[in-house]
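Removed from the display is one protein chain of the complex; every other protein chain stays in position.
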């Protein structure tokens, strides 16, 4: 593969401008991800923004396996693999060392799953946020412990089947980590989705220009854990937004702004029925009407919260 | 110019760290370690020390932040005690297996529950399989000197392992003693710039710690064992250099006292070795053929050096200040196991565990216990075996 | 020869500081010293103990002790409370008490054989010099001056210099030094048994 070659895109009258597009550079073919895995998709967007000038700090998660086996890894960038609970702390240390050495063009990215963020990594995440360490923390949220085989995390949504919620599904709502980070008063918090790379790209660009602690909560559907055909990874991510279940927004300078892909869905009549999203996923196969209404109620409450804080 | 200052053991560590000029310090408070990082914070804020202090939210993060900074090219330092060390234990292993040089001071305190802040060696000994070079001080001067040497040893290309320096809380940590502080520019010249085996700073794309198959992982771990062996040489070289430059008289991995013509040898580590030394001195003056080996470096375990001293002795008594429940004191098990690689007929080796949870063991106690040991061997021709001596006052 | 010294005071009176300054003074004379607090939790106002060792040879022993050659009492009330009695004064021991009275209750001292009792009014010295912090007269540096006089183990010059070093000069250093000096001259032997 010509991963080294530079390609200049010529405008051919496409409806949307493509991502400016070092997207080809960093993610090398032949990694160990499951087919349809959203993780490398997201890395391609990171690649477009930071190129080789990033250090990924990765705790235990699917990503630590996806990048492959010694003596090679599948990304043309630097990675520090770290203990499960420590991503934000290690990243803080790396950022301080780089700053002291006058290396200012390298972005330290803590790249952790929902378990490593919302559960075991929460204390170190909160610590780094409170210290306002100059790092970008990306929580790629596939809504369960996928690496160990689909166990419930606090970020698993209500009603979803996992191997540790095997019959009743999860009985508690999803932990909203982005809101927790907003409460920390950090310079930048955003939600994003692998279904909207342009939006994700813009948010990474914005984060790149901000000194201090940046947090992006990235929604990343997992075909294996959610029980859907791998070809629908992107469709699933988009449906989450189109139904209004996953809302894309940014919090910057104390202001909350709805991002353009979600803007239309402020109007509930524009949203697709949540069944379109839920029915495609095997993890919801035992969902009840009661739970569906509860999910709707929680979604509405989330919208209300966001509108109130805009 | 060097100078003499009355310093607590904790402050002696802080002054050593100041001389070594780490780029990044990350720490979390815990009794009895806290005053080390308080002093370092003060030094940083008043401009005496040009380091970055990351005030982390836990010990796990303290060592994690140090690990990250060290991988990215920083000289780093942290310190902790007891529960804090246990909490960071995962990262303790992580750092050595990544072959990252760094230095940590352990101000020893026993392990809870029940709540207890007094010193024994159980927190330190709990790290013995973690791949760190481990040294332990007898007094405040040695605490300072060992910390400085730790940076040099850790960053030696033959070693590239993290180093932890132990000292007992309170007994040294909070006790003021005169300490000779070496000249800053001499230390700087001697230590030289930060050295490490690899660096991840966004330059060449490189990853550390990715998934590795069993055979390759084993090979990487074998390198740690080799590095430990090399460390024995490096420790001796560094000690000699340091002695010459700063006028000290340390020997290498162990320190011997009245060993040359001794039939009986006691072995110990840490501050109470001083009290034991007093007892040995007294017994010696009374005509007992007794000596003392003090362990300065516990990992790598100095079995060769100890064997050289005890090979022709009749009895060895190991004083351990921690216990591996269901087994023995850890120095004893290391020694007893190691001896059998040299001989089928080792000297009588006995083990006394005492001073657990901070119980004070005095020179008088050591005198009595050591005398009993010798008398028993002489009388019965049998090693007295293992004893956990609980001293009540 | 190794001397073991106990300081009895109340939390906040600076007993531990006194022990540490004593080490500094020993160091200035080329002697060896150790100074340390009671190992454990202490609370302001509660009785506290500080420990010091002094020797012309390196000090090998560590840790707390409850037999002493010298006992320094920063607060005379501790004698009545029976706190000082918990430790043993060795043969030919010396006790220095901060008190305005010329009489000290001998039964509140646990002595083994011969002993000498000194007194100094460190509280008055502190008040005269304006050495009062948060309502507490600072008596610890005066007691070090008294220690030098009563024991002769350290010269008053070393004590003064150690006090200066501890406070890194300045007005506090100057005042505390004067306190030590004055206490040195005002320390009196009141009882010999």
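As written, the chains take the letters A, B and C, and residue 1 is the first residue of each chain.
As a convention for this text, a contact is a pair of C-beta atoms (placed from the backbone, for glycine too) under 8 Å apart; a residue touches a chain by one contact, two chains touch by 3 or more.
In this text, contacts and distances are computed from a predicted model.
When the listed names "Dehydrogenase", "Pyruvate ferredoxin/flavodoxin oxidoreductase, delta subunit", "CoB--CoM heterodisulfide reductase iron-sulfur subunit A" or "Type 2 DNA topoisomerase 6 subunit B" are checked against UniProt, the chain not shown comes out as "Pyruvate ferredoxin/flavodoxin oxidoreductase, delta subunit".
The chain not shown here makes contact, within the complete complex, with A, B. Among B:224, B:245 or B:336, only B:224 touches the chain that is left out of the view. Check B:39, B:121, B:194 or B:321 against the missing chain and you find that the one touching it is B:194.
When the omitted chain is restored, the residue from A:28, A:158, A:182 or A:266 that touches it is A:28.
Annotation for chain A: contacts to the undisplayed chain at residues 1-3, 7, 9-10, 12, 14-16, 18-19, 23-24, 27-33, 35-41, 44, 67-77, 79, 100-101, 197, 223, 229-235.
For chain B, the residues touching the absent chain in the complete assembly are 23, 73-74, 97-99, 157-160, 192-199, 205-210, 212, 216-217, 219-220, 222-224, 226-227, 230.
The working rule: only the chains that are shown with their structure count from here on.
Just count the C-beta contacts per chain pair and the biggest one is A-B. Of all the chains, the one whose CA centre sits at the greatest distance from that of chain C is A. We define each chain's centre as the mean of its Cα atoms; on that basis chain B and chain C are separated by 34 Å.
Looking at chain A, one finds that none of its residues touch two or more other chains.
Looking at chain C, no residue sits in touch with two or more other chains. Of all residues in chain A, only 52-55, 57, 64-65, 67-71, 73, 75-83, 85-86, 88-101, 103, 105-106, 123-124, 126-127, 130-131, 133 touch chain B in the complex they form. Put simply, chain C touches chain B in their complex at residues 19-20, 23-24, 26-27, 32-37, 39-41, 59-65, 162.
Remark: chain B residues 4, 6, 8, 117-118, 168, 170-172, 174-178, 271-272, 274-275, 277-278, 358, 360-363 touch chain C in the complex.
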